[in-house]
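Here you go, one structure.
Every protein chain but one is kept in place in this view of the complex.
Up next is chain A:
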Amino acid sequence: MKHSLLVLLLGMLCLTGLSSCHDNCKQTITYRTTVPFNVSLEDLRKSVKSVPVTDLTSTGKIYVKGNYLFINELRKGIHIIDNTNTSSPVQVAFIQIPGNSDMAVYGNILYADSYLDFVAIDISNPTAVKEVGRVQGAFKNGQIDGIYWYFDTYRNTVVDYQWKTVIETREVDCDGQPNNYYWGNCPNCLYYDMAGAQIPVSGANNASLAGTAGSTARFAIDKNRLYAISQGDEMLLFNINSPNQPVMESSVKLGFGIETIFPYKDHLFVGTTTGLQIWNNLDPKKPYFVSRLEHARACDPVVVENDIAYVTLRSVNNFGRCGAAVANQLDVIDVSVLSNPVLKKSYEMENPYGLGIDKGKLFICEGNKGLKYFNASNPMDVKLLQQFKNIDAYDVIPLNNTLMLIGKDGLYQYDYSNTDNLKLISKIPVKSI
């Protein structure tokens, strides 16, 4: 009797088991996608103005001129910060410039891109800036924060896209590999995350008039010319002899994957995804190609000091613009003979973004791995002094013992007068939206 009961129980268990035995696998994906929006030419060309200060939300490049610090708010404009007292920087104004990602300052004139236009803005009074010049249609297309915009000639509007985060849950086959898309562009490339710092170049013309940009800036001012890298891998030459009225003189085809530019000793150092190009601009309106040093395909911010170029290569897990680089490293390149740059040494890095150097003090942003501070007084023996792990660092500018760092969560300023020790002096936080 007891036995048959048990057999019955067993049978029931089997049956219930069979009817409800299945794998239930849910996948929740979070991803960013893009949503298009239009900006009409009319709106675009009348919107440059000062507006009250706003919170930093989605920061781009940084630029320094005198006591002012400029922080790009991706595709919206530029924050102007009075940095006279580095321990307590004050937000002075916000310049609204639709489609902005790059900037350079010469005297009182701020040059900025505004989608397809190149704009000159008088910033003598930051709270009431004036648009003084505009080169219409200088850029044919562009990319900000990893998104390409284009100009729709039929509708006379700029078509751009916004990021949007999407969360989806669905039932999936349990044996299906979690989806892992690798499409996308180089997260290291400047239009997305900007990068390191350009040192003030000794001997450069009018150095005091121009400001200091990051090493991956696409704008560089040298010898009354503003050199701008366009998305079409061309270098555009703007004559700023008359600073209020920039004139586009010519364009030079540079090749594939051009990302950054900066002037050094009558030469232009052009960072590309496949290597470093050196152009001679002794005659500022006719730069010509001198040499190149090829490397594995990667994103490569560059800084130069004392004839040594420091290049970071970052391996990115995608097959976008930068390609699948194999290594994360810092390359030390001897450029004393500009016609023949020589790779001297490579150091292993974790996740390098931008970098900056000042008098042998080397600062490397390691993205989500933080900021690293090196002693590079001997370039063949670069030594790590300090690491700050709790910041997501993209871009630095070291200038006059103050290191300005832009990261995911704000602008940090450090005092680096003490050789062994960086000291945090202030922070302007990014307000998350």
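One rule holds for everything that comes next: contacts are C-beta pairs under 8 Å (C-beta built on N, C-alpha and C of every residue); 3 or more make two chains touch, one makes a residue touch a chain; residues count from 1.
The criterion applied here is as follows: contacts and distances are computed from a predicted model.
Chain not shown in the complex: UniProt lists it as "Outer membrane protein beta-barrel domain-containing protein", one of "Outer membrane protein beta-barrel domain-containing protein", "Cytochrome c oxidase subunit 1", "Oligopeptide transporter permease" or "histidine kinase".
Within the set A:D152, A:E171, A:E294 or A:D381, the residue that contacts the chain not displayed is A:E171.
When the omitted chain is restored, the residue from A:G146, A:P301 or A:P352 that touches it is A:G146.
If you put the missing chain back, the residues of chain A touching it would be 2-3, 6, 9-10, 13-14, 16-18, 20-33, 145-146, 165, 168, 170-185, 187, 192, 316-318, 320, 351, 367-368.
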